[in-house]
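Apart from one protein chain that is not included, each protein chain of the complex appears where it belongs.
Each chain carries a letter (A, B, C, D and E) given by its place in the written order, and its residues are counted from 1.
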Amino acid sequence: MTNSPLLNSVWDFVFVPQQGALDITTEFGRLKVEPNEICVVQQGMRFSVDAPNRPFFPKPSGLPDPPSPGYEDREVSEYRVISKYQGHLFEAVQGHSPFDVVAWHGNYVPYKYNLKNFMGSCPAFPPTPRYVFLGVEIGDPTHNRDPSIFTVLTCPSAKPGVAIADFVIFPPRWAVQEHTFRPPYYHRNCMSEFMGLICGNYEAKEKGFQPGGASLHSMMTPHGPDAQCFESASTEPLKPVRVADGTQSFMFETCLGLGLTDWGEDTCCKVDASYFKCWQGLKKNFDPNWKPASKE
Amino acid sequence: MTNSPLLNSVWDFVFVPQQGALDITTEFGRLKVEPNEICVVQQGMRFSVDAPNRPFFPKPSGLPDPPSPGYEDREVSEYRVISKYQGHLFEAVQGHSPFDVVAWHGNYVPYKYNLKNFMGSCPAFPPTPRYVFLGVEIGDPTHNRDPSIFTVLTCPSAKPGVAIADFVIFPPRWAVQEHTFRPPYYHRNCMSEFMGLICGNYEAKEKGFQPGGASLHSMMTPHGPDAQCFESASTEPLKPVRVADGTQSFMFETCLGLGLTDWGEDTCCKVDASYFKCWQGLKKNFDPNWKPASKE
Amino acid sequence: MTNSPLLNSVWDFVFVPQQGALDITTEFGRLKVEPNEICVVQQGMRFSVDAPNRPFFPKPSGLPDPPSPGYEDREVSEYRVISKYQGHLFEAVQGHSPFDVVAWHGNYVPYKYNLKNFMGSCPAFPPTPRYVFLGVEIGDPTHNRDPSIFTVLTCPSAKPGVAIADFVIFPPRWAVQEHTFRPPYYHRNCMSEFMGLICGNYEAKEKGFQPGGASLHSMMTPHGPDAQCFESASTEPLKPVRVADGTQSFMFETCLGLGLTDWGEDTCCKVDASYFKCWQGLKKNFDPNWKPASKE
Amino acid sequence: MTNSPLLNSVWDFVFVPQQGALDITTEFGRLKVEPNEICVVQQGMRFSVDAPNRPFFPKPSGLPDPPSPGYEDREVSEYRVISKYQGHLFEAVQGHSPFDVVAWHGNYVPYKYNLKNFMGSCPAFPPTPRYVFLGVEIGDPTHNRDPSIFTVLTCPSAKPGVAIADFVIFPPRWAVQEHTFRPPYYHRNCMSEFMGLICGNYEAKEKGFQPGGASLHSMMTPHGPDAQCFESASTEPLKPVRVADGTQSFMFETCLGLGLTDWGEDTCCKVDASYFKCWQGLKKNFDPNWKPASKE
Amino acid sequence: MTNSPLLNSVWDFVFVPQQGALDITTEFGRLKVEPNEICVVQQGMRFSVDAPNRPFFPKPSGLPDPPSPGYEDREVSEYRVISKYQGHLFEAVQGHSPFDVVAWHGNYVPYKYNLKNFMGSCPAFPPTPRYVFLGVEIGDPTHNRDPSIFTVLTCPSAKPGVAIADFVIFPPRWAVQEHTFRPPYYHRNCMSEFMGLICGNYEAKEKGFQPGGASLHSMMTPHGPDAQCFESASTEPLKPVRVADGTQSFMFETCLGLGLTDWGEDTCCKVDASYFKCWQGLKKNFDPNWKPASKE
Partner (left out) sequence: MTNSPLLNSVWDFVFVPQQGALDITTEFGRLKVEPNEICVVQQGMRFSVDAPNRPFFPKPSGLPDPPSPGYEDREVSEYRVISKYQGHLFEAVQGHSPFDVVAWHGNYVPYKYNLKNFMGSCPAFPPTPRYVFLGVEIGDPTHNRDPSIFTVLTCPSAKPGVAIADFVIFPPRWAVQEHTFRPPYYHRNCMSEFMGLICGNYEAKEKGFQPGGASLHSMMTPHGPDAQCFESASTEPLKPVRVADGTQSFMFETCLGLGLTDWGEDTCCKVDASYFKCWQGLKKNFDPNWKPASKE
């Protein structure tokens, strides 16, 4: 355990562990957060993150779980509290552990949540239409729903129907759409999409998207399934199919543009420079002389 | 064609033909409304309803359809316009047909809508929780949604989340819920439910509910599937199943109590006095010593 | 001065003197209200109305005027206060004048307002479209505004855009509309219209509508200018014209139906049974073979 | 225990026991409600009320308390469920106890609340000004607050700031107002006030208002402290004083008029016909020649 | 036709051609936009702007017009799409024309609108008072309206009544105000005003404001008619006058401050450095001894 906790004075943190569990100590107690769980630590709370090496006795409830009780009554010669404030880091030195809160009440408390308990349903405010649909026949929209029914957390902006950020997942489910193209369609979004994979294979990019990986599609950048996914989804019979079993992908969708740090763009050496090639196999299917077959 | 149209000065009419088509003449033109279509004639519009005996040239669009153009330039010695105003009927006599409107613009216009084009989705405002769930194990709620996603028309009240009336349908769809009881659960509703069947067999009452029939469950009257439906839905394997193919049931759900006319309660001689018996076959399944089998 | 004031426990009163002034004594002081002025006495205030026979020293401000100060310190053997409560009249006897309030503060106070100071402009909330326009060519709508810009007082309902009652006037103004029919068009209103004349001649009914008179058009009852007005407005050149100089007509427009008392319908012997005849001179102008002349 | 529970299909019940405890059995379990506690049983719940003769094991929390768990698995030959619906009583006969619910989840549940835990604070929406202050000098309003800070429960109407009903209490507290008249002032209210006493002596009517008693002041009926209270509160020094210790009075304040049943007005023989006399000792203190002493 | 379209990833474009028409090609088809028309191209749409050299077959409707249908099925070796994103320009190279959309549905579509069809009326939300009126006698405000009735487009901010930008025009109309100064008054605005002229002469600056020109009055910068306009408007008789015939001036009014590019301030060499002189001829008219003539 380090003697150097962090706090964010202005915003909340959302943790989405993709590989390996986190042992998060807070002023309110401890949370062990494993992949497929998320954790929210709110503005102003002192916390530290370690690899889990201590026993936990979790009692998962199906609802968001508060921390396990726990406090330290520990004198430390130089405890350094790091504060992120207005984009800068500040340091304060104190002589005792900040994790010395014995009890608390109220609902201003960090929590974790197991995504397998999530049931996609209507968020508190219905979304405004946000997508520009372009490029392929959409077919009968009877069963295509806005992905917003998969919104787990939302941070609303002052503009109704627009989120500073939505946290969305694509959990295991049945696909039963008929007369349509079932994967996520080709689109441009007026929101930025930061997407990641926690486990399994993402249906729309079967090879190029691994657990621990993530993609960023900034506002109005067109994207959609790769060539392989397009081919199979265009020809398979449309009977009920179980999708995403054993997988969990997630998305932060925000009305803001997301900046890249130098670390993320260069230092980490993890950017996939050939990502765009996943669409190059898409063939031109347009035939100006095509006519629909007669139907009922 | 009669020379006696009707208008409702205070409210709109919604027509839901269950058996046989309607030929509706309005000041805005004519609408032929067939079963599985609905028609809205708004406050103050003169109209008359006949059995269809004239040729129509419909051009259905998938969207709500306005009337086919048409007007009458016809002198009539005693044209009697009946007005429903504040619960009473008034009659005015005039010397010409009221259906003499040659053209109009705007969106204050009667329309019809084919229910087969409806895609269940989020209404404009998300519903507040409205149900009291009682009596059976609900199980994993992962796929049970509020029926409000089937709302076709809503007439909102001044209280957010509460409708003066919702018009709801239960169209053909896939049932994919798992770990649960799939038919409409046993419940009491704080809204009144007036339900009817247009075609096919209703899944929760396979025998006792015929096309052209209707049921009324007033506020807080408990109801749910009949004994036969309960038995089969409790034992069938939960694989994807196509439900309601070939059927169309509908519901008016209202925060008001619905009164019964003498005609409806007595004169028509159509009340099913043994309706309550559909639940009498339900067996008591409670065993205070029962314990759940261990599960993962 | 009588010893029998009135109060309305549930609603406010709006007085619109059409012929002769009113001397209104209230707990807050006295108001002399002359034709072309209106007076509001709010819920629960004791007041009495007399013919004015005492000197006033008004200081009109252009804004709504509060009462002139004044109180009575007067013992009365049997002062009878009449209260209108839930549609009934109640009487309480007390031994002193209720007009004994020496001073007050706040804005819960009766007031009067001179309609000549009114400038038609946007009400606090813009109206929803409320009219069904039928029956005559409307032409270029460039200058036709919703009459709501003439709303002086509004009592909003819980439904945005719908008023329990609007008090509207039609003050002297310039008519500059071009390519159109300038008088109030033929229409049905989803609101009830109770209209009256304070002075002058109303443009749309030049003979049949006298100062002190009033008309009631209930919801969805079609109405519009009389035959004479239609003829002249259809043929006059459309140069700027000063209208309504020397007149003041008003309207209470309400989303409710208005009931008629026996006194109003029969006892008063003032109902104009031939009112409907003002429209009988309207000629049928429809020619199915008519074609518009070509225009730029 | 009777075999005849009640339910209200349209509204909720609020119980305020003034004398003696209630033993309330509901489908959700049992609640023992003692004086100074209130109990809410919502729309559509079956319940019965008895004198408490069974042991309870309450675990009061300081928050609203749900029922103690409990159910009956009991066959009854003729169980009669009484339903109050649209102002009428209906009866249904069934063969088993309705109190057979073994478990439930959610927050649609009856609850009780101990009024001693209430801390007066801001309600969810700030009240609009509702009072007409008349009749006595109010003095320095620095510490006079709107009684709405004592609102325990509110049932909002569709009109912001207006309640269908507020449930308000006047708990023990310090009175520290200076330069003012401390008891409830003389006023007319645009709301109806139904007030009762649970224990102790009400400060504004020290004799005439006993535990178990209640008063009704309909809209715009003036009222205020009795003569004795006025005298003492006008002359006592204004040092901090503990008020209402050992008492609990409550008020239902509603924007609706309250009707009286025959039972309440006559049959019960409990109406205090001399109630109005409590104000008859109030002396006239007005002196037109009075002048305020000069102050800083 | 260039092979280099533009898109704006974050905001919409509004085009207001002042001199010469624009030929705008978009993914949704083509729009020919002539002076006195405006064109909106929304966020994320690819488009290019040319001088019109191709035949169009416009069918103007009086309503906003969508593009004429059209698409290109064209391979291009290096098609360069320029994207404006977060204030920077980005370039992407592709091998085909982006204008290859064959069909679309929905209302996310560029459109043009002919300003001659605009009728000034109430915007969706009434404006809050925004002006500080200073410096000259305003006179009888009976006919002076807030210019907001001329708002054609508004982009609301999160603050009710405040627009990120309003697009306002001053179309031909009758001026009928009496007892007042008719031109735009001297004022400071809490909004920034960017104003331009499309055709004709602007009434408040008859010489110094030519078609194709524009002015910027930043927040709280006082401005108003030039000296010549002040003189004539102060002395002319106030009979109905037709104003702005043959002209069209427009204004973008925004709650934000507008920055100037180097090009706009220097490079273009178009800034009128003597603009301020238009007010220097205004004479001081203040006479402390002046008294109004008595009036009725």
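The criterion applied here is as follows: a contact is a pair of C-beta atoms (placed from the backbone, for glycine too) under 8 Å apart; a residue touches a chain by one contact, two chains touch by 3 or more.
Fair warning: this is a prediction, and the values are worked out from it, not measured in the lab.
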Item to check | Visible contact partners (per top-of-document touch definition) of the missing chain | outcome: A, D, E
Checklist outcome for this item: Which of A:Asn3, A:Ser68 or A:Ser83 touches the missing chain? It is A:Ser83
Checklist outcome for this item: Touching the hidden chain, out of E:Ser4, E:Gln86, E:Ser218 or E:Ser232, is E:Ser218
Checklist entry - What is the set of subunit A residues that contact the non-displayed chain in the whole complex? => result 7, 9-10, 27, 43-45, 73, 83, 85-86, 96, 100-102, 104, 106, 108, 158
Next on the checklist: Give me the subunit D residues in contact with the hidden chain, please.
Outcome noted: 119, 121-126, 141-143, 145-146, 149, 173-174, 176, 240
Checklist entry - What residue numbers in subunit E mark contact with the hidden partner chain? => result 129, 132-135, 157-159, 188, 190, 218-221, 257, 284, 286, 288
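Everything that follows uses one rule, which is that only the chains that are shown with their structure count from here on.
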Checklist entry - Out of B-D, C-E or A-B, which pair touches the same way C-D does, with over half the contact pairs the same? => result B-D
Item to check | Self-contact between copies subunit C and subunit E, residue sets same or different by half | outcome: same
Checklist entry - For subunit B and subunit E, what's the span in angstrom between their mean Cα positions? => result 49
Checklist entry - Between subunit B and subunit C, what is the separation of their C-alpha centroids in Å? => result 42
Checklist entry - When you check subunit A against every other chain, which residues touch at least two of them? => result none
Next on the checklist: Using the definition of touching given at the top, classify the network of chains in this structure as line, ring, star, complete or other.
Outcome noted: other
